[in-house]
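One chain of protein is taken out of this complex; the other chains stay put.
Up next is chain A:
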């Protein structure tokens, strides 16, 4: 069981943990895992592509730099480890190493940051078949500790104040890229997102 197999499931029926209106939802694991403040972000998106395709795109984590707005680059260290460099305001970056802790091909990926990360976090993404002919439902759930001090302030800005906003924008881009091969934009080329 990873951190995010939350016991809370039984308290909120069949709805995903991330839709809870309780602000202390992520606190469930805080004792066990010693989270400072354990902010939980979650979001589901349906992608009109086969489940295996979506899983494989995500499994090659370097791909995520193409759809995540603030990720400058993701360097593969080995099959399970990667180094993330994320752009922050004022020309700064935050960095961490991430390790895949669970890999159920076509169904589930879980990861966590390793000791010394600028932003300590753990996440999981589940891939489920939608109703017949309706593509793949992708649910991403992330718990992170917003660090105190300057890095924390940068991070708050980076995650657009409400972390859920960044997650839904990044998942929209993932969906756009996987369904259309492009990332939609109304900006001129120099200001447009990469694809």
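The working rule: a residue touches a chain if its C-beta (ideal position, glycine included) is under 8 Å from a C-beta of that chain, and two chains touch if they have at least 3 such contacts; residues count from 1.
The rule is short, and it goes like this: contacts and distances are computed from a predicted model.
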Record-based protein name (UniProt) of the chain missing from this complex, from "Glutathione-dependent formaldehyde dehydrogenase", "Assimilatory nitrite reductase (NAD(P)H) small subunit", "Na+/H+ antiporter subunit A" or "GDSL-like lipase/acylhydrolase family protein":
"Glutathione-dependent formaldehyde dehydrogenase"
Using the touch definition from the top, which of A:91, A:116, A:149 or A:181 touches the missing chain?
A:181
Touching the hidden chain in the full complex, which residues of chain A are there? Just list them.
46, 48, 69, 134-135, 165, 168-170, 172-173, 175-176, 179-189, 192-193, 195
